[in-house]
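First up is the structure itself, then whatever we jot down about it.
What you see is the complex with one protein chain gone and the rest in place.
Order as written gives the chain letters A, B and C; numbering starts at 1 within each chain.
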Amino acid sequence: MPWSRPQMAERLAREFQDGWIVNLGVGMPTLIADVPFGDREITYHSENGVIGYGPVAAPGQEDLQLVNASGQNVTLLPGAAIVHHADSFALIRGGRMDVTVMGAYEAAANGDFANWKVKGAKGGGIGGAMDLAASAKRVYLMLEHRTRDGTPRLMARCSLPITARGVVTLVVTELGLFAPTGEAFAVRDLAPGVTLDEVRAATACPVTE
Amino acid sequence: MPWSRPQMAERLAREFQDGWIVNLGVGMPTLIADVPFGDREITYHSENGVIGYGPVAAPGQEDLQLVNASGQNVTLLPGAAIVHHADSFALIRGGRMDVTVMGAYEAAANGDFANWKVKGAKGGGIGGAMDLAASAKRVYLMLEHRTRDGTPRLMARCSLPITARGVVTLVVTELGLFAPTGEAFAVRDLAPGVTLDEVRAATACPVTE
Amino acid sequence: MARRSKVVADFDAAVAGIPDGSTIAIGGFAMPGVPFNLVAALLRQGAKRLTCIANTTGGAHKPRMPDIGMLVENGQVAKVICSFTAGTRASDVLPFTPYYERGEVEAEIVPQGTLAERLRAAGAGIPAFYTPTAVGTELAEGRETRMINGREVLLEYALPVDVAFIRAYQADEAGNLRFRRSQRNFNPLMAMAAKLVIAEVEEPILPAGAIDPDDVHTPGILVQRLVKIPPPPEGLWPVKREAR
Partner (left out) sequence: MARRSKVVADFDAAVAGIPDGSTIAIGGFAMPGVPFNLVAALLRQGAKRLTCIANTTGGAHKPRMPDIGMLVENGQVAKVICSFTAGTRASDVLPFTPYYERGEVEAEIVPQGTLAERLRAAGAGIPAFYTPTAVGTELAEGRETRMINGREVLLEYALPVDVAFIRAYQADEAGNLRFRRSQRNFNPLMAMAAKLVIAEVEEPILPAGAIDPDDVHTPGILVQRLVKIPPPPEGLWPVKREAR
């Protein structure tokens, strides 16, 4: 049975190591903020200069002057700090993010990925994605394995304009956890009951064990 | 009679206009901080990130965590702000200094000046001088007209390594107030009783009225 | 030092005299720190052919607050410089989008960190810098890159601003500003980059000296005009976004 989105978040979060600084992108990656880390100390950073935020505020308890990069009214944990946008991206470009987790339209076996511009669009939405992708120590992607019409999102080379070249470390989909190897995706884990053949049928490039 | 140093400071400070942001260099220029400005609002900036400092603290009243660029334990005026060194020089390079007043070894008619390295020295003392000289709206110099052995400090071209090219606006010495014009210094004011001939005799390039 | 107050009477006085053709930077990220009242005043003031710089053109969420999209709809905008020129969801259609697609407004899309750094650079007298961001992407096509320490980096230029619209939490009469929580975002950088800085302020404006110098986020020498935001409904304040 494929993973649910919270299960995808949980599986990816298992990769996080004690002490990591983590940036969570808009959409699916925000689910990771709900994962409990036990003894592992994880600090969340948001592009708008919030370092050390916690869960989304309970309804009625929102601080309207405090959002994460997804615009959610989050809370602050003890030890949090606020900086301005240039200092926030100084932390990003300066290599302080142990991992950035982003949604994506496409992930490629050569480590490229695309998440800012759809086919035929005149505009796009980059936000902090290109800065994070270029400079985080690791880039993890969370996406559905195929589009609604069944087209694979994991492929040899991206068809959409890319966000960064050769930076993807891990990709989690509802089918499993994968690492790009250049010409293929290597399986790191499979959702329970999902077979390698099912993954291969859903992927537009080789998948290796 | 030549001006005393406080008189030089007072004469130069008369040039300051209401609302100016002013940076005072080490040595003689610190005397300007003692000049009263009446209705003119003058804000002093110091390289180490102090914006809006006031007079030197009275003996026994010093805050040992607060100095200006000359290392003097100054006071803060209402409305003062503290920033770090990069933000402080952002203000300097960003063109926010209406004037910087510096000491100098030499001032040249072409607007060059020299104040960081003496003849034959291996090292030098630049501090913030090159940043200020390159980016302040006006560069005023305060110096003695001649060295102790009588060599003119105002000349056609500097003999020492320069601090910046062609930036000097005004030069005050004990003999008068002068503006470099390219090939000469133009007299803007003379100390009481000092004659143009005396200035010419003390200067290594043409002096014009 | 005699100290004159920078406080002006109202939002219309705050935006008075902004000429056609100005480059205007508008602070804020999502709801916090957006100078809604100054944007609303600029809609009334009517300056045209503006270049507007902000994180987004706005209008993707409800309730809609004054945004660049409204200035576009009002015929005041020639160009926008943003990190989003489309919504964060492929299905979003921003109010700005049809104008852009018809070619009535130009847009320059800039990665968010590069946008922040280009604003800071303008304020810091750094005319250009190199960054690894956007190398290898469509945005770097035909542009100058070089190798530094074995890494390809892209040349980016400072982004100077004529007028910055800022929203702050506290201010003193000398113009020193403090921001609360993620209200800070782009605001201090836009204040650095601009020749004229206008701040709308949430708390009553304090006498000079009431903010400890160690606690100032934006030094007052960067700020020219301050206006206190009245309570709602006269003044505009952040509200909770509707779920979608």
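Throughout what follows, a contact is a pair of C-beta atoms (placed from the backbone, for glycine too) under 8 Å apart; a residue touches a chain by one contact, two chains touch by 3 or more.
Predicted, not measured: the structure shown is a model, and the values here were computed from it.
Considering B:83, B:143 or B:175, the position touching the chain not shown turns out to be B:83 (whole complex). Interface note: of A:51, A:129, A:170 or A:202, the residue touching the hidden chain in the full complex is A:51. Against the chain not displayed here, subunit A makes contact via residues 21, 37, 39-43, 45, 51-52, 54, 76-83, 86, 89-96, 135.
On the side of subunit B, the interface with the absent chain consists of residues 26-27, 46-50, 62-68, 71, 73, 76, 82-86, 88-89, 92-93, 105, 117-118, 121-131, 134-135, 161-165, using the contact rule stated above. Of the residues in subunit C, those that touch the hidden partner chain are 117, 121, 124-132, 148-149, 151, 153, 157, 178-181, 184, 213-215, 217.
In this text, only the chains that are shown with their structure count from here on.
Centre-to-centre spacing of subunit A and subunit C amounts to 28 Å, using the average Cα coordinate of each chain.
Per-chain CA centroids place subunit A at a distance of 55 Å from subunit B. The distance from the centre of subunit B to the centre of subunit C, with each centre set as the mean of the Cα atoms, comes to 36 Å. Touching of two or more other chains is recorded for residues 120 of subunit C.
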